[in-house]
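Other chains dropped; remaining ones untouched in position.
Letters A, B, C and D mark the chains in the order given here, with residues in each chain numbered from 1 onward.
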């Protein structure tokens, strides 16, 4: 069973690599999709359309350009993995989870245990709640290989 | 033009009252829908289904019971207002915004200016970004009365 | 907050009355919808379209006539309550739960504790799992009145 | 005409093999999808996410992990085959049938004749009702090869 998986969430750490490598090592039949993961490139995404003086509009243009990639990839995926790390607010990750939920598309959440209360609404619609990437790799292995 | 408006976001402050009262004062043809807004009641929502020792499952049950009200109300509404206050992470608010976006349902975001960068993905799909409830009341007045 | 609730499941016991009366007593703003709940009438539903000698076709015709009411009512409802009693196989109840799940419509399951393993797939997509009608009344009260 | 077929239902017998081998023997252009069919693996599916003391939550976690595979595969399929065997309650099979019905996706039911009355609602929305795997193979041959 082939699976297309979108990796949503923070782009400040290398958590996606851990999952992709773990999956590759096990030779799982999974195609991974991501947002743009180079942080500075992501912030500058709209600059090509004309510089903005106000930071609000600069952010706005970049976020919209990024959304082309994000929305297309979520819609193409069978499963979304949403990571909430320790440091950042990651409202975009929660937004992606809500987007997946409304599309009746399964998603898995990764977060530290102490976020349980704050993330309870996001967890409530998830198909799995993991504390680390290793658990996600196990789930992906099981779902695709029955093992 | 009648409007059904869902008020999503933090339940620790009385921001919903400001909007509802402002709307009532202007006699706007708006029906407001909300999640359960009593914080402790919201946290206890699942207890009637059986006590849980682990806080994870207690939160999980409560969040699911609350989602019955939230999902029904978002689907019934024409417009969603999503408030991000200073204090809390409000991942559920971002989740609701993503849910609305996937349903192609318009939403308005309220947040302090210093959240602009962190909320850029949520703002990007919004139909209006306000810094306070007074602005939202003005928009609601305009949308429903053309004035 | 008004709610339209469909009561799916066995028609051999009076569990629906318990919920409707409990809701009425509390004056909850809920409209209840049901399938045809007179057992013999339900089995005879297709006879008016012509008698059948084979019991398969008699059942088939009756089930389709009943499905007009069931499908319409599930689609009109905001929430589905699915009851699994001790005695019957209740495949139709599980079918209705799957139907609701595919429509992203919240549902609550009622079943005895010893059905937990057999019903785990149905429970997995539910917003609440209750062991009795009294718990459901409490949830309905909370969802509609915040109390 | 290529066909993607999901095989839903009991995982205690080898009925899927009969269909897959029958189809392979005839060289039918069909891709078969299944849930995880190793029973113990299926029950343990959620354990990797953390052990649970209560059997309810253990089942709950496993059922959700399994649902990732089930939902994805039903959505990818053109046709669902739902088998009800003699022994088990198979509420998950009825749930899958309801899920397919709500998506307007054709499904075929296999069950012994004495289940006719109990399964009438599930049969009512089916495109074919078979008593054995051999009949299903014939239908698959006809649908894909016109023969």
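The rule is short, and it goes like this: contacts are C-beta pairs under 8 Å (C-beta built on N, C-alpha and C of every residue); 3 or more make two chains touch, one makes a residue touch a chain.
None of the values given here were measured: they were computed from a predicted structure.
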| item | value |
| --- | --- |
| Oligomeric copy total, full assembly; chains in place: 4 | 8 |
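One rule holds in what follows: only the chains that are shown with their structure count from here on.
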| item | value |
| --- | --- |
| Pair joined by more contacting C-beta pairs (C-D or B-C) | C-D |
| Of all other chains, the one whose Cα centre sits farthest from chain B | D |
| Whole-Å gap separating chain C and chain D, where each centre is the average of the chain's CA atoms | 23 |
| Computed distance of Cα centres, chain C from chain B, in Å | 31 |
| Contacts with two or more other chains, residues of chain C listed in rising order | 102, 104, 129 |
| Chain D-facing residues of chain C, complex | 55-56, 59-60, 62-64, 66-67, 70, 84, 88-92, 94-103, 113, 116-125, 129 |
| Chain A partner contacts - residues on chain D that touch it in the complex | 33, 36-38, 41, 45-46, 48-50, 61, 64-65, 67-69, 71-73, 76 |
| Contact set on chain C toward chain B in their complex | 1, 3, 78-79, 104, 106, 108, 126-131, 135, 138-139, 142-143, 146-147 |
